[in-house]
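All protein chains but one are shown in place.
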Amino acid sequence: MTRKLYLSLLYIFLYLPILVVVCFSFNNASHSLLWHGFTWHWYGELFNDSDLAIVASHSLMIATLAASTATLIGTLAAVSLASYQFRLKKSLNQLLFSLIIIPDLVLGISLLLIFRLLEIPSGFWTLLIAHVTFCIPFAAVTIIGRMNLINKNLIEAARDLGALDFTIFYRIIVPLLWPAIVASWLLSFTLSLDDVVISYFVSGPNFEILPLAIFSMVKLGVKPEVNALCSIMLLVTLVIVIFAQRALSKKQ
Amino acid sequence: MNQNKLFKYASISVVSVWLGLFALVPIVLVFICSFLNHNDQSFFIWDFTFKNYTQLFNGIYLKILLRSLELAVSCTLLCLLIGYPAAFMLARLRSRYKPLLMLLLMIPFWTSSLIRSYAILALLKTKGLLNLFLLSLGIIHQPLEILYTNSAVLIGCVYNLLPFMVLPLYANIEKLDNNLLDAAQDLGAGRFKTFKDVIIPLTIPGIMAGTLLVFLPSITLFYIPTILGGAKSLLLGNLIENQFMMMQNWPGGSATSMALTALMIPLIWMYQHFATKGQQQVLL
Partner (left out) sequence: MTLSHKPKGYLLKRIKLAIFVFVALLFVSSPIALLPISGSLNVYNWADYIPKHIIHKFERETGIRVNYAEYDNNETMYAKLRTNPQNGYDVVVPSSYFIERMTQQDMLHTIDFSKIPNSQHLNPLLMHGGYDPKNQHSLPIVFGTTGIMVNDLYYDPRKITGWSDFWKPEFKNELMILNDVREVFAVSLRSLGMSVNARDPEEIRKAYLHLKELVPNIKLFDPGAGVSIYTDEDAWIGMIYSGAAYSAMQENAHLHYIYPKEGAGLWVDCYAIPKNAPHLENAYKFINYMLRPDINVEIIKASGYSSANLKAMQSLPPELRDNKVLNPDQSLLQGAESIQDVGGKAKGTYEHYWQLFKISS
């Protein structure tokens, strides 16, 4: 009985704030937190706000590109680390590990430094590079986890039959890793979409992204449009999480 | 055979070049920058000095460090106290709703912590739901001023980081061999003793993983204190952000970042030593 009570309280604690935001995005009142009736008005405002639409499209664009690139590089990294022996192997392993451990904040400022050194103006490209970089370790780890399930004999057999490494990669490894690849794409997509800290340091005036826009709005106070925006973001993340879970739990 | 090696070299090069240029070099830059100086005109000038580090030991910076540690430790302890029983109960649950409950736990884990902090802001405001609720029940007569205090920041941190504590613990507890527990009970150990001497030691890897996953972010998150704490410079994260953006003191900011990273190394070492015995795996 205590078990049920404790767990219920926990879940209420976890979800109450989110539910409050979602509920009040439908509240027919501009300031008050008392219920004044159901309305889609704030969502309407949101869709009419072309600035926000542009910012959202920027975020989606970066997230898609970053997720794809990071998954590609992450897969290459995972496969290389698991299959080959090469001189840089240990260093690469440690670098990947450190990237996960190092706080976003430090990653953000370090990228700021290199972009300044290379004189790349802050904007689309700095954001993209930054997002790809911080997603790679997560993609790599997800895929390495799955690599261990691949039967090494299969690869040996293919090699014995004269297949080239690239063919083995393309026809055997990637199909077998497919659920993990999908999962790491979704993971990178979510991470990129939600990233505030790293983007804060490397973004420029021309290319505003959603989390930073939300951050400015949140600093300015609680507003119904922000409630609506957050609810939509929550929904998008929810859908992605469910897909990712299903992708990962396939063929287990 | 040359064609075959091509794939190997190509993939290793792509990965190494990208990570080398955009991960390794930047971090080295931060390290170098921490020893430079700065002045009114430019962000850093090639004048080597240790002063960025020595000033970290001076009173006020030390105070921030202590305050950050205090918050991080309280947050971690609270997460542990709340999260351990939760993980334990969930892991031992025999119910068909278990996958659903786990999914429900994962969802906050994936949603933006910015949005969730905003949700806490909405709750804790003077005219927020919490105050409305307590006022209408007559429990209090003047609204509680929780927002913009250290408590609000702590609540925000715990709220954001709790799933990070529960998930590794859950993974660990689920794998506990029931035979061990049965054996302990057969040998006459009571429930409490079983818990103390069998379960807890066996779940140390989970505790360590959870502690690590909560402690590290709680020192570096800077937007939670900004949103919930009234932008009062509480944490190391805010200090670094301040040094880079406001004070334009890049060497100082770099030094503080290095110090921050250095703080984390003992923890990571502890984790690797106690939790991943024999495994060469990367974290997670």
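Per-chain residue numbering starts at 1, and chain names A and B are given in the order in which the chains are listed.
Please note the rule applied: a residue touches a chain if its C-beta (ideal position, glycine included) is under 8 Å from a C-beta of that chain, and two chains touch if they have at least 3 such contacts.
Everything quoted here is computed from the prediction, not taken from an experiment.
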item	value
Hidden partner chain, touching residue among A:M61, A:A82, A:I100 or A:L164	A:M61
Residue among B:F22, B:F88, B:Y118 or B:Y148 touching the omitted chain	B:Y148
Hidden partner chain, residues of subunit A it touches	31, 51, 61, 64-65, 68, 72, 112, 116, 121-125, 154, 170-171, 174-176, 178, 204-208, 216, 219-223, 251
Residues of subunit B (touch criterion as defined above) contacting the omitted chain	40-41, 43, 60-61, 63-64, 125-127, 143, 145, 147-149, 226, 229-233, 239, 242, 245-248
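The criterion applied here is as follows: only the chains that are shown with their structure count from here on.
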item	value
Distance between chain centroids, defined by C-alpha means - subunit A, subunit B (Å)	17
Subunit B contact footprint on subunit A (complex, rising order)	3, 6-7, 10-11, 13-18, 20-21, 24, 31-34, 73, 76-77, 79-80, 84, 86, 88, 92-93, 95-107, 109-114, 116-117, 129-130, 132-133, 136-138, 140-141, 144, 164-166, 169, 190, 193-194, 196-197, 200-201, 211, 214-215, 218-219, 222, 226-227, 230, 233-234, 237-238, 240-242, 245
For the subunit B and subunit A complex, residues of the former touching the latter	3-8, 11-12, 14-16, 18-19, 21-27, 29-30, 33, 43, 82, 85-86, 89-90, 93, 101, 103-108, 110-123, 125, 127-129, 132, 159, 162-163, 216-217, 219-220, 222-223, 226-227, 237, 240-241, 244, 250, 253-254, 257, 260-261, 264, 268, 281-284
